[in-house]
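Take a look at the structure set out below.
Here the complex is missing a single protein chain, while all its other protein chains stay put.
Take a look at chain A:
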Amino acid sequence: MTQELAAVAEPKQASLLTRLNPLRGMNLSSRFWIALVIVAIVMLLGLAGFVYPTGSGEKVGSLYDAPGNGLLLGTDNFGHDVVAVLMAGTRTSLTIGLVAGIVATLIGVAIGLIAGFVGGWVEELLMGFTNVVLAIPSIIVLILISISLPQSTIWSLAIVIGITSWPWTARAVRAQASSVATREHIDVARLSGARLPEILVKDVLPYILSYTVMAFVLQVSGAILAEAALSMLGLGPSGTDSLGTQLHWALAFQAVASGAWWAFLPPTIVLTLVSFGFLLLQASLDEVFNPRLRRGKKKQMKKAAARRAAEARALAEAAASAVDGSSRTRAGESA
């Protein structure tokens, strides 16, 4: 009797555990965790600059001192500690990425929502505008704006990157919003007298939030790379270290040709990690939201099907033996 109870209680406990851990219920792949770890490492690197003893502008050696002598990664072309510069640069790049990502996502979501929900000539106009901006390579617009600004700071650069990279988000959001616009709850909201901004924020936005989050992740990494590209061309934030300016100076002072790997490899690796980590994060979120992309699930489903078949067989056998047994006893009784 107690054994039976335990057997019943076990699956209940398992389901409770699943409920307590919301991430388990979402069925996250190992890909997601790898991505999260990479992004966390980069963020920690950026924050570590606050506690690192050497400042990024402090001269601690001469041109390209090799690692050693208390300097983990030697010095760069200015004689600054590469580790300190890398930390400051990562922080700058992440800041630019976040600000630009927020700006781009806000503009993109606003335009996409209005275009997709309102439809008609508003949609034609907004999407026509979006496609025109999308057709012109954004790096070109960035270069043109950057050479026109009297001086560039991190903030001006972030905002400029943000206002050139929103069209992607706008297009993705428009497609989603126009499908949500035909649902019934929108009619209910309209009939109950809700105004357009209220409907957009309360009744449409929640449905496309997952896409917005994914788009935001991509915007952040895109902005970090755009900053790096601009800085390498010599249009970076003046007087600030970023991953791009670090590479810019390394190239300008022939670090690669002279074999000073400590000057150019760290920012290269961090940039690659940033962009890979964020893309992996986006791809794993994509798999969470879009079950059709879940490849691993097939195996699980096969296993589950096999288990169910086995259970059914066992059940059928048990029933058959029970019937056998009962008929035998009944036969015995009658006999």
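Just so it is clear, a residue touches a chain if its C-beta (ideal position, glycine included) is under 8 Å from a C-beta of that chain, and two chains touch if they have at least 3 such contacts; residues count from 1.
By definition in this document, contacts and distances are computed from a predicted model.
Visitor: Determine which name in "Peptide ABC transporter permease", "sn-glycerol-3-phosphate-binding periplasmic protein UgpB", "Carbon-phosphorus lyase complex subunit PhnI" or "Cytochrome bc1 complex cytochrome b subunit" the UniProt entry assigns to the undisplayed chain of the complex.
Guide: "Peptide ABC transporter permease"
Visitor: Which of these, A:Ile41, A:Ala194 or A:Ala229, touches the one chain of the complex that we don't see?
Guide: Considering the complete complex, A:Ala229 is the one touching the chain left out.
Visitor: Which residue among A:Leu98, A:Val118 or A:Ala283 touches the omitted chain?
Guide: Looking across A:Leu98, A:Val118 or A:Ala283, the contact with the absent chain belongs to A:Ala283.
Visitor: Of the listed residues A:Ile199, A:Leu271 or A:Leu285, which contacts the missing chain in the full complex?
Guide: Per the contact definition at the top, the residue touching the missing chain is A:Leu271.
Visitor: May I ask which residue of A:Val60, A:Leu98, A:Ile163 or A:Val256 touches the chain that does not appear here?
Guide: Considering the complete complex, A:Val256 is the one touching the chain left out.
Visitor: Please identify which residue in A:Val122, A:Ile140 or A:Ala309 touches the non-displayed chain.
Guide: Of these options, the touching residue for the absent chain is A:Ile140.
Visitor: To test your reading of the contact rule: which positions on chain A touch the chain that is missing from view?
Guide: Counting only chain A, the missing chain is touched by 31, 124, 127-128, 131-133, 135-141, 143-145, 147-148, 150, 221, 225, 228-229, 232-235, 247, 251, 256-257, 259, 261, 264-265, 268, 271-272, 275-276, 278-280, 283, 292-293, 295.
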